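One structure is given here, and the rest of the page talks about it.
Of the protein chains in this complex, one is absent; all others appear in place.
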Amino acid sequence: MKKILLETKRLTKYFGGLGAVKQVDFYTNAGEIVSLIGPNGAGKTTFFNLITGFLRPTEGRILYEGKDITRLKPHQVADVGMVRTFQKTKVFPQVSVLEGVMMGCHRKAHLSVWSAVANTNYARDLQNKVTQKAMQILQHIGIEQRAHTLAKNLPYGEQRLLEIAVAMGSDPELLLLDEPTAGMNPEETKRTMDLIYKIRDEGITVLLVEHDMNVVMGISDRIVVLDSGSKIAEGLPNEIQENEEVIKAYLGEEYISHVEDR
Amino acid sequence: MKTINTNYTKMIGYSLFTLGLIALPWVIDIYQLHIMIIAYIFVILSLSLNLMVGYVGQLPLCQAAFFGIGAYTSALLSVKLAISFWPCIAASFLVSAFVGFLIGFVTLRLAGHFFVLITVSFAEIVHILAKNLEEITGGPTGIKGIPAPTLPVPFLGQLTLDTEQGYYYLVLIFTALTVYLIWRLMRSLVGKNFVAIRENSDLAEAVGINTFRYKLIAFIISMGFSGLAGSLYAHYATLICPTILSFNYTMTPLVMVAIGGQGTILGPIIGALIFTALPEYFRLLAQYRLVILGMVLMVTIVVLPRGIKSILDKVYEKIRKKWSGR
Partner (left out) sequence: MLAQQIVNGLTIGSFYALMAIGLTIIFGLMDVINFAHGEFYMLSGFLTLLFASVFKINWFLSVLMAVAVVFFFGQMCEKLILKPLRDASLLNKALSMIGLSFFLKNLIIASVGARSHDVVFPQEGVRLRFGSVLVTYEQVWFMGMAFLVFVLLYVLLYWTRRGKAMRATFQNKEAAALMGVDIHKMYSWTFGLGCLLAAVAGSLLGTLYMVYPAMGDIVIIKSFIVAIMGGMGSIPGAICGGFTLGVVESLAAGYISSEYKDVVGFLIVIVLLLVRPKGMFGK
């Protein structure tokens, strides 16, 4: 029984005369792991920015669970249940890992200024709950030993895991990961893949942008391919692998596998 | 690892400190008390500015305007309408907070640099208005005869706080209140949201933090307390004029925050105390006071961006390690 979670209709974004995303129809089913792939400059990150409210589309609509979310601001998109990570690592550098994840928990832990200042029981209670929840997430992901380290002092691989931890704090229904394994060695990549499986098993839908084809083919239930802003193919991994359009789009381009990239 | 010893030490330390503050008027002379009163007012200004600069990460260059709005509100209400001090200071806070809301609502949507520019422009406009709207603000000569606060005391009648000693306690209480409220705020989940915005505004948005709303809240609180400080100043100085709207009063808290330590509670307090007390010891250089202020700001940002508090922290760490090493 497939329920469509995220859907875009004719989603388009032009920067001046440059079409970064053109008339893309897209959907994810609840519970799927979907990968969005395409050569560099295909428009994948622009697409992410559009659906999460960081960019206004030139044309088209974005729907979540049937509701139109096209004009929502990023925090409202998160409120609806869609939370993202970023291509260039984004954490909260000068606070501890634990505090960073606590910040990520804001969506389900709103506190009014009055309660905060008056230090009501509710405020104290909420803070304890958030701290516990953040700790649990860290344990889940496997970086709890770093709880009190400043985020900027983490090694790269753990920073990327932290990103996912922070996003998980908001109890997302649809998690958007922008190149989660970029710059990782095989060991780190596998760890991340396992984490994604774990996340999906908890009922969270995952949408990835990825360049590492091993990851994409191994992990995806479905794949959508963009090239120069347009969707050129979508389907199951083996279908995509044999799709002529896709091969043509990547032809002549080095297989960007971060497995070799260290 | 907190032992009973460290807790006791802390408690004793805090108690002594508080007693010291309370006993101060008996220990120092009138002039030094005057300095302390001014210092406390700047502590309030610095702490509230720090909410924006050190925590949320935005630079409002309009504090003087709100300091002035608070001062004039309190002055006008008490002089022209003979309203007692306590509603006046409350009104100062509320009016400043409200104007802060209006300005913030409109300008915090814009990127950082623009916010800086609009706040500077706003401050200039307010300054120009204060000098020119003679019927309301008294023009360049300002408002005088601002009454001292009075306090009804059971059995003893009215207590008028028109001496340095009396006013010291008044300002001490308000300062302590400000410190407490801001400390509470920053320890709470709301405070964490502020920091999240400073650390990575995009990420904060992406996980559901309404960055505009929290920036606005910080700005309202920040400017509200600036207005409160203005009221305290007005009833102490008993006369105010448009010079309190000059850029000096925006600049000074900024330097105090930068020197003391952005993004901490203790930092701005240290900065404010140092920067009010120190100039008194260097009377010879009084002429160059502002020059030194500018120089210190530059040097601090380049050499010691985390302020004096960072040095104190390091010293504290060293002492702590030595103690537990034993």
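Chains: A and B, in written order; residue numbering restarts at 1 for each.
The rule is simple: contacts are C-beta pairs under 8 Å (C-beta built on N, C-alpha and C of every residue); 3 or more make two chains touch, one makes a residue touch a chain.
These numbers come from a predicted model, not from an experiment.
Contacts of the undisplayed chain with the visible chains, over the whole complex, involve B. Within the full complex, the residue among B:21, B:35, B:83 or B:120 touching the omitted chain is B:120. When the missing chain is restored to the complex, the residue among B:159, B:295 or B:311 that touches it is B:295. Annotation: of B:132, B:160 or B:324, B:132 touches the absent chain (contact as defined above).
Annotation for chain B: contacts to the undisplayed chain at residues 53, 57-59, 61, 106-107, 110-114, 116-118, 120-122, 124-125, 128, 132, 247, 251, 254-255, 258, 287-288, 290-291, 293-298, 300-302, 305.
Criterion: only the chains that are shown with their structure count from here on.
Rounded to whole angstrom units, the spacing between the C-alpha centres of chain A and chain B is 41. Within the complex formed with chain B, the residues of chain A that make contact are 52, 54, 73-75, 78-79, 83-86, 90-95, 99, 102-104, 106-107, 109, 111-113, 115-119, 123, 126-127, 130, 166-167, 169-170.
Residue ranges of chain B in contact with chain A, taken from their complex: 181, 184-185, 188-193, 195-196, 199-200, 202-211, 217, 221.
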